[in-house]
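The structure appears below as structure tokens.
Missing here: one protein chain of the complex. Every other protein chain is in place.
Letters A, B and C mark the chains as written, and numbering starts fresh at 1 in each.
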Amino acid sequence: MRHVFSVRIGPVGFRVGSTWRTPIEQLEALYANYPRPEVPDFSVRLFPARPWRQFIRPSVTIGGDFMLPDALPLPLAQGLLAAEMGMNLQMALGQRRYLLLHASVVERDGKALLMSGISGAGKSTLSALLSARGWRFMGDEFALIDPETGLLHAFPRLVSLKNAAIDVVTNALPDARFGPLLAGTPKGDIRHLVPDASAVAAMDTPVPPALLLFPSYGFEADERLVPLSEVFVRLTQASTNYVALGERGFDALARLVKTVPARAIDYPDTDSAVKQIEKLWAAL
Amino acid sequence: MGGVVSDGWLLARVLRTPGNALGLDAAGWTALIAIARAEQIIGTLASRLDGLKLPGDVARILDDARASAAQGQVAALWEVEMARRALAPLGEAVVLLKGSAFAAAGLRAGEGRSIGDLDILVPRARIDAVEAALLAAGWEWVKPNPYDDAYYRQWMHELPPLIHRDRDRMIDVHHTILPLTARITPDAVSLLASSVAVGPGVRMLAPNDVIVHAAAHLFADGDLAGGMRNLWDVHCLVDQFGTTGLDQRAAHHGLAKEVARSLRLAAALYGDGAKLTPGDHVYLRRLTARDSWGRPTRQVTRLGFYVRSHWLRMPPSMLAKHLWTKWRAKPD
Amino acid sequence: MSEKGEHEGNRRPATTRRRALMLGATGAVAVVSIRPALAQTAASVAHCEIPVPDAGRAGSYVAADGSLVAPGTTGAFPGPGHPLKGEDVKNALAGGQLPGTTADQSRAYTNYIRKLQSGTSGFTCFASLQMPRG
Partner (left out) sequence: MAEPLFRMARAEALRIVHLDSFVAVFHRSSGLTHLLAAPAPEIMATLGEAGLTRVALAEKLVADFDLEDLDDAALAERLDELVACGLVAAA
């Protein structure tokens, strides 16, 4: 591939190859203070669906070790998003070392808080806002649990902020670095936040999980205990590799479910959510 | 050897002589892993390299691949067991084909091998009873469109694929090893009669027939997709069982040429080499057409084999009808 | 079914009198098997479903290019009202048409699906449809 970029995010190395220079330059700038892997775990490729689409209405097809042949290409202006989607896709389809849960993770006092939910539950936004309040950012998309130790490994890729969350987080973190505004993507407007230097510096330090939250946005503030069996089933469905890990996945999940308290929280706005979360954390 | 070649030959040389990998630099390893993933043979590679002193990143990637393949085999063998349970009341043994047979019998060809669908061979006269028993045990039609369904039933060597409603796993029920449209008709009755037991209620083809099937699959039923893995199977089978009686057996099934070629290609890729024909070189060019990102290369060669595969499967008039129907189904 | 263990229990030796056993009604379920969120080896086409649009954006219309737009937008379609079946989507992606839709509507829905990303409901179904098998 013409243009190549490599990066290690937490314990996972990627190489991204691209027909175009722009997405690689953006990645290099945004991931400037991350280390490089020796041999990457996964390869991502950004290329035109047809040769002429390199130049005429250029559109980016996402490929790699693991790929979805029918996925729609993105316009070149969204090449950075394509790269991030490609890296996520490798994790979702190919990760076999860690139990992977769709969750954002932040750390305080050497313990991790996991927030699991579908897209739109606010897990990226909440993790970014908590990082502005002294929590260590460990990841906004995937929680990686080592089946051998039960510890959570950080995967602090760029934080993907969508629509209204862009302004909320820009106001909360006025000194942070952001990527370009990507307007009109499949998920609306997207802007990437660069995790702060401390998140990257500490990314090789795994921590034990201490609290598991299932946030829901758009309701009166409320919280409830989640029964163990419901936590178990929800997390199997929040994981893309639970079944593929076999007994190691079962052990890791059973340990998490049995030892870490879980709450569902409803929140009407992010200020309220942050208060609810920090109150629950203090009561641990 | 890092950086010198990065096409399918890189993979072949390491599979043949694992020690060859020790000279790879980071770029060489990266290419090797990408190519092995693209050929769906990374688990085999990982088990070949097990025990060697590897760079840390590589060791972790291959450990994961090994664990993943092992878990894949558990799931594949469970499908075998559930099919056995479903067919036991019929008094019909499950005769395994391809990957699940190698895993069930503990063959070298099965070590680290990825296994997809469950492929079984049943007597043609029993196919309706087998179909009914599988439907009763939770398998369902994938619900293809009526044209595909009729096509399968009339012309193919298998039932339309079934998927299990709870386990999301597919089973292909074959009554011979080549489509009825192919110009070659292997002796399916004899395949079943010569099958060997690998466990209670579970059988597989005799070793020579397994090699014949691999060759049939590679040359008469496909466009060489997955060919590197298929020939690795052949290489391991020959290594483990030898070739005594293979020529006669291949001739009996009408596949002498194909079997001879697959032996030469397997030897060229993974063994001690062979005296190759000019045609063999074209095959090898197609088989190893990957770049250091695992991308398919040599598009013209690939296209030639794709067209050829359809040609081999169907008489020309049927091919035209098939392509016409497929074309009409396109949206634009 | 019986839950009368208490007052009739003295007919049995204490060691075997554990607790009343509910057999459940016919039609009830006592075994829930965890399905892979993402099928790894087989095209999981028979049962998975894709909501269009996903629950977080329910009510939006689907434009021709698959993007979600305000309800009532000209040229866009309301969601189908029920989740789409994996097998139907697979057929549509292969050039067929979703049942009960017009050609344009079907194409808008499949374009929406082709834009799905990890974490959005329906993505794992879409991904499963396309996993290589071998």
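By definition in this document, contacts are C-beta pairs under 8 Å (C-beta built on N, C-alpha and C of every residue); 3 or more make two chains touch, one makes a residue touch a chain.
It should be emphasised that the depicted structure is a prediction, and the values quoted were computed from it without experimental measurement.
Engineer: Could you tell me which shown chains are touched by the chain that is not displayed?
Structural biologist: Touched by the chain not displayed, across the whole complex: A, B, C.
Engineer: With the full complex in mind, choose from A:Ala29, A:Ala164, A:Ala183 or A:Leu228 the residue touching the hidden chain.
Structural biologist: A:Leu228
Engineer: Out of A:Leu100, A:Leu161, A:Val257 or A:Ile277, which touches the unshown chain?
Structural biologist: A:Val257
Engineer: For the chain left off this view, which of A:Ile118, A:Ile190, A:Ala210 or A:Val243 is in contact with it?
Structural biologist: Of the listed residues, the one touching the omitted chain is A:Val243.
Engineer: For review purposes, identify every residue of chain C that touches the missing chain, sorted by number.
Structural biologist: 1-2, 4-5, 8-9, 11-12, 16-34
Engineer: Using the document's contact rule, name the residues of chain A that touch the chain not shown here.
Structural biologist: Touching the missing chain: residues 227-229, 232-233, 236, 242-243, 246-247, 250-251, 254, 257-258.
Engineer: Applying the definition given at the start, please give the residues of chain B touching the unseen chain.
Structural biologist: Here the touching residues of chain B are 71, 74-75, 78, 81-82, 85, 137-138, 166-167.
To be clear about the criterion, only the chains that are shown with their structure count from here on.
Engineer: Using the average of all C-alpha atoms in each chain as its centre, how far is it in Å between chain B and chain C?
Structural biologist: Comparing mean C-alpha positions, chain C is 32 Å from chain B.
Engineer: Counting in whole Å, what is the centre-to-centre distance of chain A and chain C, each centre being its mean C-alpha position?
Structural biologist: Here chain A and chain C have centroids separated by 24 Å.
Engineer: Taking each residue of chain C in turn, which ones touch at least two of the other chains?
Structural biologist: Chain C, residues with two or more chain partners: 35-36, 40.
Engineer: Note which residues of chain B are touching chain A in the complex, please.
Structural biologist: 26, 29-30, 33-34, 37-38, 55-58, 60-61, 63-65, 67-68, 70-71, 74, 293-295
Engineer: Across the complex, what residues on chain C touch chain B?
Structural biologist: Listed in rising order, the residues are 33, 35-36, 39-47, 87, 91, 94-97, 103, 107, 128, 132-134.
Engineer: Which stretch or stretches of chain B touch chain C in the complex?
Structural biologist: Against chain C, the touching part of chain B is residues 40, 72, 75-76, 114-117, 140, 142-143, 145, 163, 165-170, 226, 229, 329-331.
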